[in-house]
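The block underneath contains the structure these notes are about, expressed in C-alpha cells.
Of the protein chains in this complex, one is absent; all others appear in place.
Let's look at chain A:
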Amino acid sequence: MSTFLGMPAARDRRGPGPDAAPGTLSGVGRPEDPLHWGASFPDAAKAALDNGQLRRNLGKATSTIRTKRARVVGEVPDWEALRDAGSAVKTDVMARLPELLEELERNVTARGGVVHWARDAAEANRIVADLVRARDTDEVVKVKSMATQEIGLNEALAEEGIAAVETDLAELIVQLADDMPSHILVPAIHRNRTEIRDIFLERMADAPPDLTDVPRELAMAARAHLRRKFLSAKVAISGANFAVADTGTLAVVESEGNGRMCLTMPETLITVMGIEKLIPTFDDLEVFLQLLPRSSTGERMNPYTSMWTGVTPGDGPQEFHLVLLDNGRTKVLADEAGRAALHCIRCSACLNVCPVYERVGGHAYGSVYPGPIGAILTPQLTGEESDLPYASTLCGACYEVCPVKIDIPSILVELRAREVSMTAGSAGDTADRVWSAAMKAASFAMADGARFRRAARVPRLLRAISRNGVIRKLPFPGSLWTRSRDLMEPPKQTFRDWWDGREDQR
C-alpha cells in the first residue's frame, strides 16, 4: 500500500496521530485545528483500511442511508427542477452576498436580535465566550453545528471555564468519547451500537448500569441525561441551516428535539453561522426544505424544523445574538473555480455515496468536513497545500446526488492541477504532471472492480475543457502553461479501458 493513491509526498499535520483509531473506546482526541489534524490522508486512510470494525460500521451505515435517500428522492417528480433552482439560488446568493448580508443584518436587528461579525475562528470564539460569561453561567447547551465544530468553539469555551454540552445524540457520543466527528450528519457513524453503549457506561455518570445496546434504550439514556440540562440552561448555542435575508428568519433542521429544546427553553440564544448560509427570500425555503431532508437523512421531512426571526416577546429566548463567520469563506469566494463549494447545504449525501469515504471514514480527512465536499472545501478554507483533492476516484457519484449540483469532480481536478503546478519546479513538463495528477486516484479505484468501472468519468472531465481534441486552456494555473502550448486531449476510451491498456503494456 505504499503507493496508496499515488499522491505527492505525505505531509505531517499537527494534532493526534492515526493510532487512536476507532474501534477503541477513546476517540482521536480534540485537535488544535479542526480543519487540519491527524496524519496525512494517505497514512490515515491506510490505518483506517486496516480497521475492519470501522469498515463494517461505515459500510452498513452508508448503504442504509443510500437506499433510503434513493427511495425518497425517487418519489419526487420535480427533483431535477428543485436541484436547478437550488443551485441557481446559491449562485445568486454568492453574487449578491454583501447586500444580502446587510439586508439580513437589518432585519434581524429590527426584530430585536444583535448581529456580530467575526473574521476568523478566534474572533468568533471571543464573541461567544464574552456573551456567555456576561450571562453569568458556566454551562451552555449546544445544537449540532458544523460552524462551531470548525472554529473549535467547545475547546475555546472550556479554556474560559465554560462547559459546552453537545445535545445531538451523535455529537454527545463523540464528545463523551473525546473523539472527532467523522460524518457531517451522523458524527458518530464510525461507532456501532455496542461501542456506543460502552461509551455511555464508562463516560455518562447517570447511565443506567443495566444499559443494553438496543438503539432505543441508548436514545432514552441520552434523553434522561440531557433533560434537566435543557430545562435549566440559561444559554444555548446553535448553528443555522438557512438565514433568510428578506425577513431575518433563521432555520434549524433537526430530528431529536434537542434543537427545539436549545432554541426554545434558554433565555439567551447565540447562533454562529457561516456567511454563505444565506438565502434571499422566505419563499426560497420551499426549495431547500425539499432538497435537504431527502438528501440528508433520506426522509421526506426531518422530524423538526425551527424558524425564528429575532426575538418573539413572551415566546422563546428573549435575547438573540447572531455571529456571522468568515473564517476563510471570503478566500473561497475569491476563487471562481472553487466558489461553488460555498453552495453546500451540508446534507452529507456526497459522503454516503463516495467509495473513498465508505472505505476510509471521516477521520482520515483530518477535518471536520470530510468526504467529497471536505476534499474541496477544507483546502480552500485553509488555503494550505493539501493532499485531500486526491481523496477521490472522480467517479462522479457525489455530483449526481448533490442537491445543489456542486460539480465536485471538476473542482477536484482543478485543485489537483494547481497542487501539481505549485510543486513543479519548471513549467516544462506541466502537461504530463497535470494529466497524471488527475489520474492519480487509479490505485485506489483498482481495489474494487465495481467502483472502478464507475470511474469512467475522468476523461470526460478533461475533454470538457478541450475543444477540437486539443486542450487549449487549462484552468489557472494550468492556464499559464496552456497559453503557449496546446495539450493533447485525453483519449475518448473509458478510464477502465485506459487502465487495462496500461496494464497490458507492462
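Assume contacts are C-beta pairs under 8 Å (C-beta built on N, C-alpha and C of every residue); 3 or more make two chains touch, one makes a residue touch a chain; residues count from 1.
We take it that contacts and distances are computed from a predicted model.
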From the names "Assimilatory nitrate reductase catalytic subunit", "L-lactate dehydrogenase complex protein LldG", "Fe-S cluster assembly ATPase SufC" or "ABC transporter ATP-binding protein", which one matches the UniProt record for the unseen chain? "L-lactate dehydrogenase complex protein LldG"
Touch as defined at the start, partner being the missing chain; which of A:Asp78, A:Glu159 or A:Glu202 qualifies? A:Asp78
Considering the complete complex, identify which of A:Leu289, A:Leu322 or A:Cys398 is in touch with the unshown chain. A:Leu289
Hidden-chain contact residue, picked from the options A:Val73, A:Leu324, A:Cys350 or A:Val401: A:Leu324
Would you indicate which residue among A:Pro34, A:Gly338, A:Pro355 or A:Pro379 is in contact with the undisplayed chain? A:Gly338
Given A:Ala70, A:Ala134, A:Ala158 or A:Met220, the correct residue touching the omitted chain is A:Met220
